[in-house]
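For this depiction, one protein chain was excluded, whereas all remaining protein chains were kept in their positions.
So that you can tell them apart, the chains are marked A, B and C in the order they are listed, and the count of residues begins at 1 in each.
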Amino acid sequence: MELWFTEEHTDNVRFTMKVDKHIFSEQSPFQRIDFLDTYEFGRVFALDGIIMLTQRDEFIYHDMIVHVPMAANPNIKKVLVIGGGDGGSVRELTRYSTVESIEMVEIDRRVVECCRDFLPQTSSKLDDPRVKLFYEDGIKFISTKHKEYDLIIVDSTDPIGPGEGLFTEAFYKNCFEALKDDGILVNQHESPYYENTASLMKRTHKRIKQFFPIAKVYQIHIPTYASGHWLFGFASKKYDPVKDLDDKAWNSLGLETKYYNTELHKASFALPNYVIKMLEEA
Amino acid sequence: MELWFTEEHTDNVRFTMKVDKHIFSEQSPFQRIDFLDTYEFGRVFALDGIIMLTQRDEFIYHDMIVHVPMAANPNIKKVLVIGGGDGGSVRELTRYSTVESIEMVEIDRRVVECCRDFLPQTSSKLDDPRVKLFYEDGIKFISTKHKEYDLIIVDSTDPIGPGEGLFTEAFYKNCFEALKDDGILVNQHESPYYENTASLMKRTHKRIKQFFPIAKVYQIHIPTYASGHWLFGFASKKYDPVKDLDDKAWNSLGLETKYYNTELHKASFALPNYVIKMLEEA
Amino acid sequence: MELWFTEEHTDNVRFTMKVDKHIFSEQSPFQRIDFLDTYEFGRVFALDGIIMLTQRDEFIYHDMIVHVPMAANPNIKKVLVIGGGDGGSVRELTRYSTVESIEMVEIDRRVVECCRDFLPQTSSKLDDPRVKLFYEDGIKFISTKHKEYDLIIVDSTDPIGPGEGLFTEAFYKNCFEALKDDGILVNQHESPYYENTASLMKRTHKRIKQFFPIAKVYQIHIPTYASGHWLFGFASKKYDPVKDLDDKAWNSLGLETKYYNTELHKASFALPNYVIKMLEEA
Partner (left out) sequence: MELWFTEEHTDNVRFTMKVDKHIFSEQSPFQRIDFLDTYEFGRVFALDGIIMLTQRDEFIYHDMIVHVPMAANPNIKKVLVIGGGDGGSVRELTRYSTVESIEMVEIDRRVVECCRDFLPQTSSKLDDPRVKLFYEDGIKFISTKHKEYDLIIVDSTDPIGPGEGLFTEAFYKNCFEALKDDGILVNQHESPYYENTASLMKRTHKRIKQFFPIAKVYQIHIPTYASGHWLFGFASKKYDPVKDLDDKAWNSLGLETKYYNTELHKASFALPNYVIKMLEEA
């Protein structure tokens, strides 16, 4: 049977994959949640029609959103994940025995419940005793915190729908307040390639660098995201993600990863000229 | 009007772009040649239905296939381009006043003629006095050469159709013979992501490293190629592309580039673990 | 979410509909069975990727495959349906109080079971006491029958896969044998428009007219079948479908129908010249 799922990358570009089974769909109070089994990418999880992750390549996203900050500061103990309802970021964080507390604030309880049902690959560590789940608005949650976290990971959707508030100045200011004096903020930073996401990327960088003395951007290959060229932001009060990287310390942990390594860690902060220019102009 | 061009990345994945005008099509003795004007990517040039380049992002491919070897050895004077009928690699090479001779061997004369007509953006420097065009089979052409070139760029299609012979052991051996004692071979090295190209990538690496003491692979983001995650090979008799890079020398040339820079040059040789593993197993 | 089901009408023509939910899929011993909920056509039932019926317009097919023969001979009492596992033909037949026995021979038990679960609209009358279900090969079933039926309805898939034997000379000969002296055979007769089905249509007509003194073809509009222009065959030992139609008798039954009426009954046997020519040349 010819059943195809299409994500419209722009009005003029479509990315289409053949579907074996449509597993589940639900309109939650916040967004449409879909799970599909595809021939090429295995199980696919989408929100409002946009691919959040695929079974095939979610390791790329989760490796790079978690191990980069964790290697930049081996003393991270208290972590806050905003969004990330699929559990993939939490799963990677639980691999560090040094992490003592992981709070995850996901606005949409149904995302977590559905990922527990349909994505054990990412949600499997949500019951780790160090993990505490809050089904709340991350923007409100963080507004009352003061120097509490070593690391905040903003593992959000695009700034359309429920994710919108996670891209505002006020939110980044509150993240800064909520971080300890050597705290790190990592966030989903959109793609520089297509115009629609490039403008979001620039705006986001402009907002973050107002508050953080160190505000860098690093790049990854995610073939199932629009253009395959994706960025994360690394903002920090103290640690430089490249200069302060202690390769040996991280490598001595013996964590097996399919994408991340400490050479790639440093390399991912080297950006193409056109992206550098966009960030400078932001 | 809803007119869409689709490239099938695999049997189960399609990449589709909206077409404004279908400019030209021809079945040459070697392949089908198509030019389309698309809304997102401007003019698109395809061979046998596979995108070779788009007006929008060809700078990525040509920056990285040319400037990486040119920066690794600033004394390159004599260059051979095999394939590359669109002229983009030649265009970048002509920017170096130190380059004395560029021979381009393209099997399909119609590709060159059509790109002259429909892609002035890439073909504009084919008439540079240092450029000599040969409409011949690159495999035969190279088989008689001995220690002639400082650099060989294999700017080929996938190893299906006319490009097939450019991926054989015999061909790489002949490239080795044709290069001077400090010569460099750079080649289109496929993508590690989808299975069909990943197996070609491994086979190619295996073949090249038999002959060259230094055989590395570097990665780039090309959103209009399957998966967006593409590789080039850097094989060399003497120069290491990272250790021997003289940043200052290249930067003193004052060449403006939209993608390439010397930080990215070094970074592009840092690969994800799963790609490293594939190359080791090759 | 952009989820689309595509039926390939030919290698060069695709018919695509937006899917709300993919309800069910199964590979039975005979064929792939799929149920989808679509925005335009409601529930869609497909076998081997080909649409069998849609909730929206199945009334057209079932009206025309049942009421045409039933109006041509008001004395039909014993009916055999070959195929028709969705139950739509049986549903229409049960509306005639004069019908005493309906035998349905469906080779694929899973089709019937699934349609009971997912298509109550068509399967609702399969438990009528006059209906007897046989999960057998229709070709074998009929080979032992002699002058038993007033009407045989061949409600089959295309002659690819399990339906293939229902388009052979031997089968039509056995249908002739199994019919009473005034018996009628009605069958799914493919479309005259696209070449692939047109050749089947001609071959089918050629085979049927060898055995039956009256062998006609009538046309209907089924927008969800390839080309929308579909044919049924009406073969008979005695009754002419137009000359022998007793309008008044049928209209006095007071059956409400959304497509069929006795004017359209007669009209549907008037065919375009190009179809007439194809049938004459068959």
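The rule is simple: a contact is a pair of C-beta atoms (placed from the backbone, for glycine too) under 8 Å apart; a residue touches a chain by one contact, two chains touch by 3 or more.
Owing to the predicted nature of the structure, the values given are computational and were not obtained by experimental measurement.
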item	value
Where the missing chain makes contact, among the chains that are shown	B, C
Identified contact with the non-displayed chain, of B:Asp34, B:Asp108 or B:Glu190	B:Asp34
Among C:Leu200, C:Ile214, C:Leu253 or C:Leu271, residue touching the chain not depicted	C:Leu271
Touch residues of chain B, complete complex, unshown partner	1-8, 19-22, 25, 32, 34, 36, 46, 49
Residues of chain C (touch criterion as defined above) contacting the omitted chain	4, 10-18, 38-40, 57, 60, 193-194, 219, 221, 223, 227-229, 257-261, 263-264, 266-274, 276
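The rule is short, and it goes like this: only the chains that are shown with their structure count from here on.
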item	value
Rounded Å distance, chain A centre to chain C centre (Cα mean)	54
CA centroid of chain A to CA centroid of chain B, Å	33
Inter-centroid spacing, chain C versus chain B (mean Cα positions, whole Å)	57
Chain A residues counted as touching two or more neighbouring chains	4
